[in-house]
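Sharing a structure here in C-alpha cells format.
Presenting chain A:
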Amino acid sequence: MQSEDLAKALAPVLGDRILGVEPFAKTAGRLRFRADAALDVFRAVKEDLGFHHLSMVGGIDWVSHREVFYVAWSDRLGQYLLLSTDLPADAPHIESATPVWPSANWHERETWELVDITFDHHPDLRHLLLPDGYVFHPLLRSFKLHEPEELEVKKRSV
Partner candidate 1 sequence: MSSATLYSVSYFLVNYVLTHIGSVLPAPLNAWITNGDLVTGLAVLVFGAILLGASMINTIVLIWWERKLLGRFMDRRGAMHVGYAGLLQNFADGFKLFRKNTFRPREADWLGFFSGPTAYLVTSFVIFGILPISSGWNSGVLPLSLLLALAIFSFAPLFIFVSAWSSNNKYSLMGGMRSAAQMIAYEVPLLLAVVAVVIVSGSFDLTTIVYEQQNYWFWGPLFLALVVFVAGMLAEMERIPFDLPEAEAELVEGWNTEYGGMLFAFFMLADYLRALVGSILVVLLFLGGWTMPTWVPSAATSFPLAGIFWFMVKTYLVFGLFVWIRASLPRVRTDQLLRVGWNRMIPLSLCAVFLAAALVLAKCVWPFGCLPSMGV
Partner candidate 2 sequence: MWINMGPQHPMTHGLWNLRVKIDGEVILDCDPEMGYLHRGIEKISEDRHYNEVVTLMDRTCYVAGFAWEHLYILASEDALHIVPPERAEYIRVMCEEFQRIGSHLMWYAAFVQDLGLMTPFLYGMRDRDIVLDLFQSYSGARMTYEYMRVGGVRNDMPPGFSAHARRALDWLSDRFVEYDRLCLGSEIFRKRCDGLGVLKASDCVATGVTGPMLRSAGMRRDVRRDRPYSVYPQLDFEVAVADGADVTGRYLVRMEEMRQSIRIIRQILDWLDHHPGPVLADRLPRWLGAPYAPVGKEDYVLKRNYPKGVGLSSIEEPHGEAQAYVVNEGSEHPYRVKFRSPVFANISAARHYLIGYRVADIPPIMGSVDVCVGEVDR
C-alpha cells in the first residue's frame, strides 16, 4: 500500500485530524496528525488498517519544536507506518498511547525522561533508564555532553 492509498483509506474516518501522508523511507508512509486527536488516530490506524504491533516510540528535538513519532506494523499490509506529530517546544504533551497499544508503556517512559515529552494519562510515568530524581533530559539539543579535560585540550580540528 502506497502513501496515497493510505491517505485515501484514512480520509473518511479521520477527516481533518490527519495533516497529510507523505512517502517515507521504505515504509507505507509517514502520517502526520494533529496532536489533540492522537487517540482517535491511533484507534483508527490500529483497528481499520490492522497496525496491531507498535514497535517504537521516540522523540526528536528540533530546536524550534519537538516531534514525537510512533512506528507500527501491520501484519495485514505487511508494512510499517510512521505516525508523527509536532509539539510546541515549551511544555510539550500528548495523550498516552497505552490504552490502544499497551506496549507503548516503557517506550513512553523512556521518551519522557530523555526528550521531555509528557504523556498524559500514562499509568506509570516515572524514570526508567536514569536514576530517580534526575532533572535533565539528555537528548535535548541544549544538553551538551560534558567533556573531560583531556578532551578539551585536544580539540578535533584539521
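Quick note on selection: all candidates are chains of the complex that A comes from, given by their letters.
Just so it is clear, a contact is a pair of C-beta atoms (placed from the backbone, for glycine too) under 8 Å apart; a residue touches a chain by one contact, two chains touch by 3 or more; residues count from 1.
As the structure is a computational prediction, the values presented were derived from the model and not from experiment.
J.: Which numbered chain among 1 or 2 touches chain A in this complex, counting any copy?
T.: Candidate in contact with chain A: 2, the rest do not touch it.
J.: Mind pulling up the chain A residues that touch candidate 2 in the complex?
T.: 24-27, 52-56, 58, 60-61, 69, 71, 75, 78-80, 82, 101-103, 105-107, 114, 127-131, 138-139, 143, 145, 155-158
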